[in-house]
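Other chains dropped; remaining ones untouched in position.
Chain lettering (A and B) follows the sequence in which the chains are written, and residue indices restart at 1 in each chain.
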Amino acid sequence: MKKIAMLGSGFIGRFYADALHGNRSADKIVSIYSRRQESAQKFADDYGVPHVTTNMEESISNPDVEVVCIALPNNLHEEAVMLCCKHKKAVITTKPLGRNAAEAKRMLEAVEQAGIFNGYLEDLVYTPKFIKAMESVKNGALGRILWAKSRETHPGPHSEWFWNIELAGGGCILDLGCHCVEITRSYIGKDIKPVEVMCWADTQVKPIDAEDHAIGLIKYENGSIAQFEVSWTFRGGLDLRDEVMGTEGTIWINSFLRTGFEMFTTGKGADYVAEKAESNSGWLFPVGDEINELGYNHMFMDMFKSMEEGREPKETFYDGYVVNAILDAAYKSAKTKQWEPVQLDIWRGKEGLTKPSTLTDYDADHYLIKEEMTHFGAKKLILKNKTTGRIEERVLS
Amino acid sequence: MKKIAMLGSGFIGRFYADALHGNRSADKIVSIYSRRQESAQKFADDYGVPHVTTNMEESISNPDVEVVCIALPNNLHEEAVMLCCKHKKAVITTKPLGRNAAEAKRMLEAVEQAGIFNGYLEDLVYTPKFIKAMESVKNGALGRILWAKSRETHPGPHSEWFWNIELAGGGCILDLGCHCVEITRSYIGKDIKPVEVMCWADTQVKPIDAEDHAIGLIKYENGSIAQFEVSWTFRGGLDLRDEVMGTEGTIWINSFLRTGFEMFTTGKGADYVAEKAESNSGWLFPVGDEINELGYNHMFMDMFKSMEEGREPKETFYDGYVVNAILDAAYKSAKTKQWEPVQLDIWRGKEGLTKPSTLTDYDADHYLIKEEMTHFGAKKLILKNKTTGRIEERVLS
């Protein structure tokens, strides 16, 4: 039962509003700030918001407001956060936290000094599929995590500021990679230190200064490896997939393009064609409930419940800072073509981990390499002699 | 912001409670009735319900209660509905409405005479996928609907009363077929009259009196055909799929077993194995957010919003009655091995429809049977002479 100021009336602000006012919610947006009066007013009309302003501080300091939700372009996050600190309002911020780790660190230190609630709106670690997958991983269903990959690619963002490297702070690495980094970091363990990053990035298609395609690897202290694949040049929709590999299992998640809903249409149904003229025929793959599938419901629930219960939410500014630090290393690596260390002035997880041994005893003299069933039902072993290093096969009847 | 009495503390009652209290809901269960004190008390503890009783009328008549939610075995629906009429409380009832159309009709007439709000809790026409598919169908993306199939099969229900034909009123036709009938009826059009039903049913596996497997066809007045496939003997989980075919397209929905979440585990993760010992290894297909995927959120939202707005919900007792009438015809057909007419004493949709003509003019002298592209890029036509009936091919360069 929270009263919210929404900063930003664009694409993401409206997505958030749909989630916040959705289902049978008791929460309410009570103030809307936008840089453009017309946009603010339209938002207010659509969502029944009483207070409308083009002055950011006026929205934040509004006495009705308990929580400030930042849904602004990346270059405005820091200013908004600082005003929340000044007015001691709980603050939740869209991703990425900053355009870089320096910005993120300043925001992190400010909210902690101000003692205000801070939440990082990384929705994709709140999707229902992610939450259930994470439980299985924690329960040991996958054994030790070896590799986690997250892929987010689509044909490019909707608003102009994303394409401006100054306002956005980067290209698809910052826009999409922030999701992938936090997803894979979660699977590997948020208390495991990210050590170094290798990244390839290029501007392959778009006439822009930032990268429109990138692939990166992140090495963690315990030897686990994370991978991100991001692009603004993918054709075919929004491709949102995660994969995790452990010693005892694997998880594959498809969050958008293949979720059990398939439709073919010739496009001859007249009304339908009129409504959206581009991809209106052939095989289409809609998502049933985008808001829920993208994690917005569970994200805001965690944010508001933890606020009410006086605890930290799953994702805080600290997490946003760690993500920015990893992405900084990725950008540096894309330039230097080296593995670049992750610069973490603030680190609150484990330290000094080492890679687990890969030696598995079979008996006193042998390590076990592999065991499998033969066609004729016997067990076949591949063993390594501890002394000689010799590899041998053995078939047990 | 509704205050609810929950009648029934079993499997479905708890599912409903999870939905009602889920996310950031302002609605609240204020009274719980169960036949067994212990079960009622456990429910009250788990969901923070202040009023606990083993007397049904006490729960319904509780002055705090605005809405009564019936989550009881089928044989108790009528009694509960009549008490709601007596106390003029809004009532929403789990599926099926009655054990047969006679029961359903009495309930329908009673709530309408009492002038109380009545909702039929057919969750599967509220799933996010169904809602989006239905929009496409209404927009004409599939053209004229020719066929709609719904399949629900699993290894059998959890509670003992389902297996007792007296309490349940039937087997898997009543338990699962009620979903399939309303899903397919919705695609074809709820104002189109179901005319006759052919059904095969058998008790193939279980030592019970009711059917554990059935397949049925429902003919509608406009020539559309609906199909249901239901079973309590399926191995492999909960199979929940719909298919719709129209003149301009098709829709395939998989609501449970293939939704973009795939996990393999050897089952060696110790904790995980301990927790659920049966299907703990191999390829598993969890659903991210069962409550939402099964439609509970959108169903209760419709019920409560329509109550607040003084309009009818999408699903009322009238719909429950129509479904029961169709299922009665199915049961009769399974015995007589005939197409049995659907007996609808109350019908509020269209009357007197006929099947659309299948003749499509190509030119003054020919009907068009088919047009397709040849390998070499020309258009090939198959035509029928209107006078002679002769069928001919024509290739247009």
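Just so we're on the same page, a residue touches a chain if its C-beta (ideal position, glycine included) is under 8 Å from a C-beta of that chain, and two chains touch if they have at least 3 such contacts.
If you're wondering where the values come from, they're calculated on a predicted model, not measured in any experiment.
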Of the full homomeric complex, 2 copies appear; what's the total? 4
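Everything that follows uses one rule, which is that only the chains that are shown with their structure count from here on.
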List the centre-to-centre spacing of chain A and chain B in whole Å, with centres computed as mean CA coordinates. 36
The chain B residues in contact with chain A across the complex are 1, 22-27, 127-133, 136, 139-143, 248-255, 258-272, 275, 286-289, 292-293, 297, 300-301, 304
